[in-house]
Each structure stands twice: as C-alpha cells, then as structure tokens.
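One chain of protein is taken out of this complex; the other chains stay put.
For chain A:
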Amino acid sequence: MNKQQTNDVILQTVTKVACFIILLFSFHLFFAGHNNPGGGFIAGLMTSSSFVLLLLAYDLKTVKNILPINFIYVAATGLFISVCTGIGSFVFGAQFLSHAFGYFHLPLLGKTELATAVLFDTGVYLVVVGVTMTIIQTIGERE
C-alpha cells in the first residue's frame, strides 16, 4: 500500500466485468444447491473470491469504501440465522431442525418450491463469506 501504485488499467477493467459474473455464478450455485451440485459453502467461497479479485485489482482501502461492512458481524449474523432456523422448531412444536417445504405461486417465477433448508444455507453462506473475508482482510492489513 505504501509502494507506488502501478498502472493496472487492464486488470481493473477486466475486474469490473468479471466481478459481477463471478457474483452471479455464486448466486446460481447457492440456489442450485438443493437439486444440483452447489450450496451455501461453495457459493460463499465463490462470493468471497469475487471480493478477493477486487482486493487484488484495487487496494484494501478502496474495497473497504466499496463494501463498508464489518465481516465479523456478517459471520455472526449467518450463525444467528442458522441457529434460528433450528429454534423455529420450538415455535411449531416439532423436533429441533425439522425441515419444512411447500410449493408457492410467486409472481414472475410461477410455481416454486420453497424450503426452510434454504434459510439454513443462507446462514452457512454468510458465515463462509464473513470468515473468509475476515481472514483475508486481517492478514492483508498487517504490515
């Protein structure tokens, strides 16, 4: 960071495009997880890899300006969501972590299967993003 900024026009321009493609692919992986290979873990890694690409093309400060998030709290939020999907079973009088699903008619998407496992996976996704980014940012910050 204290060395002189090199001229990375090509890297930065490609990053601007590639970053969104990687993000989209990670969302695809996340939603595909129920019936195809994918899921919260790999999607979280893929999302953080797009952030890492940003970190490589720009520097820590710029990325912190773009994403002013404390990633420790992201991981904690993820854990909280996952634990809460289990606690929901207390409300409905079911066994802990019982899974429920149903078919709904959503606007635009039509008949869609919604499952509570997706909520659990959202927690996993956030934990993975939070933990990976915390590790990379704290190591990167050290002089």
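The rule is simple: contacts are C-beta pairs under 8 Å (C-beta built on N, C-alpha and C of every residue); 3 or more make two chains touch, one makes a residue touch a chain; residues count from 1.
The criterion applied here is as follows: contacts and distances are computed from a predicted model.
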item: Name per UniProt, for the chain absent here [options: "Cation:proton antiporter", "NADP oxidoreductase", "Acetyl-CoA decarbonylase/synthase complex subunit gamma" or "Cytochrome ubiquinol oxidase subunit I"]; value: "Cation:proton antiporter"
item: Which of A:6, A:35, A:65 or A:95 contacts the chain that the document leaves out; value: A:95
item: Candidate in contact with the missing chain, chosen from A:14, A:87 or A:114; value: A:87
item: Touching residues on chain A - with respect to the absent chain; value: 72-73, 75-76, 79-80, 83, 86-87, 89-90, 93-99
